[in-house]
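The block that comes next holds subunit A.
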Amino acid sequence: MMEILAVLGLPLAGGALLALWGHEKWAPELNSMASFCTFIASILLAWKVLVSGSMVVLNEQFFIDSFNVFLVVLTAFVAFTTTLFSRPYMRNEAVLSSLSNYQLRLYHSMYQIFCFTMLLALTTNNLGILWVAMEGATLATVLLVSLYRTRESLEAAWKYFILCGVGIAQALFGTILIYFASEKVLGAGGTALLWTHLDAAKGSLEPTVLSIAFVFLIVGYGTKVGLVPLHSWLPDAHAEGPTPVSAVLSGLLLNVALYAVVRCKILVEGALHNRFADDLMIGFGLLTVLTAAFLLWRQKDIKRLFGYSSIEHMGLMTFAFGIGANFAGLLHMTVHSLTKSAIFFSVGHAVQRSGTQTMEAIRGLIKFPAIGWGLMLGALAILGMPPFGVFTSEFLILTHAMQSHPWSTPVLLIALGVAFASIFGKVQSMVWGEPAGKELLHAQASLPILLHLAMVLLLGLYIPPYLARWYSEAARLIG
Partner candidate 1 sequence: MALSSQFINLLASILLLLAFAMLSQRRIRSLIRLFMVQGMTLAVSTVVIASTTNQSHLYYSALLTFSLKVVILPWILFRMIRQLNVEWDVETLINIPSTMLVGIAIVIVSFNLALPISHLAGTITRSTIGIAMACVLLSLLMMITRSKAISQVIGFLSMENGLFFAATSTTYGMPMVVELGVALDVLVGVLILGVFFFQIREKFESLDLKHLEKAEEE
Partner candidate 2 sequence: MSAFGFFAQFLQLFLTVLLAPLLLGWVNQCRAWLQNRQGPGIEQPYRKLRKLFRKDAVIAENASPLFRIVPYILFGAMCLAAAIVPSLATDLGFSEAADAIALVGVFALARIFISLAAMDIGTAFGSMGARREMLVGFLAEPALLMVLFTASLISQSTSLTVIVETLAHRHFGIYPSMAFTGIAFLMVLLAENARIPVDNPASHLELTMIHEAMTLEYSARHLALVEWASSIKLFAYVTMGIALFAPWGIAQAADWLGMAFALPILIGKLLVAGCGLAVIETVMAKQRIFRAPEFMGTAFLFGVLGMLVHFLLGA
């Protein structure tokens, strides 16, 4: 119980403190400190769950099982490494984009609040609070995306707010419908929205209502996952916000949204006893993978490019959970968020060096080994090259698809091939060539990039047994 309070309380406290002192010299360190403490707390929490199994605490309002605890750790970890990257990045940015004290305070405070809402969404047992937390995460990131106050960033933030606001409203309707169905079984009042109770009673929930609810839920939370056709906010938001925000958006928020979808899927599946929810996820997933892969080809902006790549991978995960390749889906969640944030770290520095986000103008990154190699290896990893972890998960997904839905394999292969061609060609030309651009005022943060890539490499070569057990446990929960 203490651990949960720490996991949620630390970022909240950090957000409050940084709202006051976010512009000070030592603010980035405070930011990292808060995230580091959160990470430690999440490790403790995970340890506890690993030892004593899932737990329900604080008047049943919070619920931790092996599925969400691993996401909690992942979220806390990536949030922490991103703050490490954010330290030099935002110091450079403060000079390059001449950020005011107010903007710096806003950035640091909202970063922590954003982490808080994500962790709240992951740990809460109440589907209503899950919704509230997701909406809170939207609001926090809207402020982060519009940080620079340029025309483009305002436009991106507006689009983000409106699309996600509309989407998430559909999710609220879905939640209401679930409450409506469960109220008959569990009685009115507080318990009818608690996930643990719903899970226990899912067999007796009204199937028609739940199937309608799931449509609204997948459209709603799917907007935040970035599922096509509701994806158009995602590349804009990734391109226009500060790069650390792009990293956590891609690496974490999308995961959390997908987590919400999967949680709902478990309930709906239990009530329906058919493949309706799965088929919906397969359909959305395939459409997303395919559309995003072809859109990748036409990108000119480096951050948009990787934004679309995130859409593609989220589609792949949705598909994986749809066909029941849960283990592979969870693994892919992990490696994607590690790899994609590493890529954004290198992209951030590359953009600061070249002073532009247009890929044609970025050249010769290899002269700065951490950035150039980071981007190159990151891109290779995200494209599913062995021996990186993404290869393992994609391989697992593909083999699973071949067994259960053979017709989908060619579609996936085409999409992955197109994605490979577009990303690899573009990254290659950025990495080689004559270097251009200027020195950075503060040296780049190489540690987070290397750390992430090393972990992805490790996961590709060898999954530690406790991690594998953890995944299998979570995969079993998802069903």
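Keep in mind that, in the parts below, a contact is a pair of C-beta atoms (placed from the backbone, for glycine too) under 8 Å apart; a residue touches a chain by one contact, two chains touch by 3 or more; residues count from 1.
Candidate selection criterion: all candidates are chains of the complex that A comes from, given by their letters.
Fair warning: this is a prediction, and the values are worked out from it, not measured in the lab.
Evaluated over the candidates 1 or 2, subunit A touches in this complex the candidate numbered 1. Residue ranges of subunit A in contact with candidate 1, taken from their complex: 126, 128-129, 131-132, 135-136, 139, 142-143, 146, 149-152, 154-159, 161-162, 165-166, 169-170, 172-173, 175-177, 179-180, 183-184, 188-190, 192-193, 206, 208-209, 212, 232, 236, 239-240, 298-301, 304.
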